[in-house]
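Excluded from the complex is one protein chain; the other protein chains are retained at their positions.
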Amino acid sequence: MEAFSDGVFAIAITLLILAVGIEQALGGGKLSQQLLDLWPAYVAYAVSFLTIGIMWVNHHQLFRLFARVDRPLLLLNIMLLMLIAFVPFPTRVVADHAQSPDDRQAAALLYGTTMTVTAILFFSVWYYGSRHVLRPDADPRLVSGITRSYLPGAPTYAFATIVAFFNSAASLVLFAAIALFYALSSSFFGRSE
Amino acid sequence: MEAFSDGVFAIAITLLILAVGIEQALGGGKLSQQLLDLWPAYVAYAVSFLTIGIMWVNHHQLFRLFARVDRPLLLLNIMLLMLIAFVPFPTRVVADHAQSPDDRQAAALLYGTTMTVTAILFFSVWYYGSRHVLRPDADPRLVSGITRSYLPGAPTYAFATIVAFFNSAASLVLFAAIALFYALSSSFFGRSE
Amino acid sequence: MEAFSDGVFAIAITLLILAVGIEQALGGGKLSQQLLDLWPAYVAYAVSFLTIGIMWVNHHQLFRLFARVDRPLLLLNIMLLMLIAFVPFPTRVVADHAQSPDDRQAAALLYGTTMTVTAILFFSVWYYGSRHVLRPDADPRLVSGITRSYLPGAPTYAFATIVAFFNSAASLVLFAAIALFYALSSSFFGRSE
Partner (left out) sequence: MEAFSDGVFAIAITLLILAVGIEQALGGGKLSQQLLDLWPAYVAYAVSFLTIGIMWVNHHQLFRLFARVDRPLLLLNIMLLMLIAFVPFPTRVVADHAQSPDDRQAAALLYGTTMTVTAILFFSVWYYGSRHVLRPDADPRLVSGITRSYLPGAPTYAFATIVAFFNSAASLVLFAAIALFYALSSSFFGRSE
């Protein structure tokens, strides 16, 4: 299962570049201006890349704590990968509409809903796995530490999604802040592997 | 052969997102309405993702029962991968035409034919392999159990395809039901690995 | 190097589906007619998939006979992968123009040149590797047998390419025949692994 999960993570993250708007750059007008106008695409690309990258690292850590993979865990993991592989689509929608006052809200809601469901599935994979297929020698403090650190993920994304109903620009900034926070906290305050 | 098969499965499943209609979302009109109108694309994406995901899991199980890979098995497997890698195309055709009364039938026939041929090749890989390159220590009851459980696949898809001649919407619903049935039955009633 | 080569083969082969003309199917007109008119795309997809698939299997066999990978072999292999990853482009050009009397020749020349250069690089990888980094325990008869069986590849493709100057349709049929011949001969007359 690891080889397959690795593949889906690696491919989804690399397909993000198609979401930057490789086709738009072919439109008319001065190229230098077009490339600068693509800045929301660059930010969206970086935020989604960081988010999938961190999830992949954590996903790897989880499965090392599992003794085996049973059928319900397999199904939960396929559903999680289905969401991961879906991320390029909302990333592109945000990249294309972040500067449009009319459509930014719909884009933020799509992105936020995708991320919230992804976080719920991620937690479900861990929660089910830690109850049913945990390695007997797994350190209980490590296990409850992981549970505590993953618990806020889905509510945080849900909150940032709801913010879009009031201020869609603030919602997008929050998504970027969440990705940065996870990247930096896991990097500077996390334990080394 | 496993590394290559894994790669093709992982890439085909992740390319499905390109089949959701990432380009169509760029058309004119209100974004929120466009995103809602894409619902057949979301369903088609989920059904094909689930189907390929389950096939991958089963494919992995089969090859663990084979002692080696000879040339005819290699050729059968390449033909199976050729069909798996083809799935994003009919998925997109269904996603684009599921709501068109004129073209839904052609889309359902394309999807159903692809799935029927895939199921025939999947069974052929197993049937050939279980006759010629089975591991000597493979449990005969497990082997005949797998044969029995894969046998109905191709006829079931063929039946759902033929239904498209009479009612193409019913045919599409059947394809989704088959995928759900396999996902749930293997999850709740299957043996754990 | 194997992991990287495997990845490039698997991705190039799966990207072929984008060459079938997934976008064209979105054009106007009756869907069933459009899907039938795509038949050259289906044939081009199958021929290129088979060709890359067989090359991958053979590539794997070669590297198992090499004791190590030195720098010139690395560079030759990267150049071979560069050609393999290029194949989706001529495949699409053939798929799009096989029915156009004016452009079929240019398409056949592009496809044939790509395949001829690929075959030359494939033979070069083997020839260099078998002279410089062969495993000491490699069976000399196996080694000279492989050299003999790969030698006709490039001239055969070059001949089929030159045929395009006189009859471009015959040239395309030859490319399909070469792929089929390799698939069947390696399957029915080859040694098992």
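First chain written, first letter: the chains are A, B and C, and each begins at residue 1.
The rule is short, and it goes like this: contacts are C-beta pairs under 8 Å (C-beta built on N, C-alpha and C of every residue); 3 or more make two chains touch, one makes a residue touch a chain.
Values in this document were obtained by computation on a predicted structure and should not be read as measured data.
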Worksheet item: What are the shown chains that the omitted chain is in contact with?
Response: A, C
Discussion item. So one chain is hidden, and I want to know which residue out of A:I11, A:A98 or A:L172 touches that hidden chain in the complete assembly.
Written reply: A:I11
Item to complete: Return the single residue from C:L110, C:V125 or C:I178 that touches the missing chain.
Response: C:L110
Response to the item:
On chain A, the omitted chain is touched by residues 3, 6-7, 9-11, 13-18, 20, 22-23, 25-26, 30-32, 35, 45-46, 49-50, 53-54, 56-57, 60, 183-184, 186-188, 190-193
Worksheet, complete the sentence: Logged for chain C, residues touching the omitted partner chain are 1, 3-4, 7-8, 11-12, 15, 18-19, 23, 68-72, 74-75, 78, 81-82, 85-86, 88-89, 92-93, 96-97, 100, 102-103, 105-107, 109-110
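Here, only the chains that are shown with their structure count from here on.
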Item to complete: Name the graph shape formed by the protein chains and their touching pairs; answer line, ring, star, complete or other.
Response: line
Discussion item. Chain B and chain C share one sequence, so how far apart are they rotationally when you fit their Cα atoms? Give it in degrees, rounded to a multiple of 5.
Written reply: 90
Worksheet, complete the sentence: Taking each chain's mean CA coordinate, chain B and chain C are separated, in whole Å, by 26
Item to complete: With chain centres taken as the means of their Cα atoms, state the distance from chain A to chain C in Å.
Response: 37
Discussion item. Where in chain B do residues touch at least two different other chains?
Written reply: 3, 7, 11, 15, 18, 23
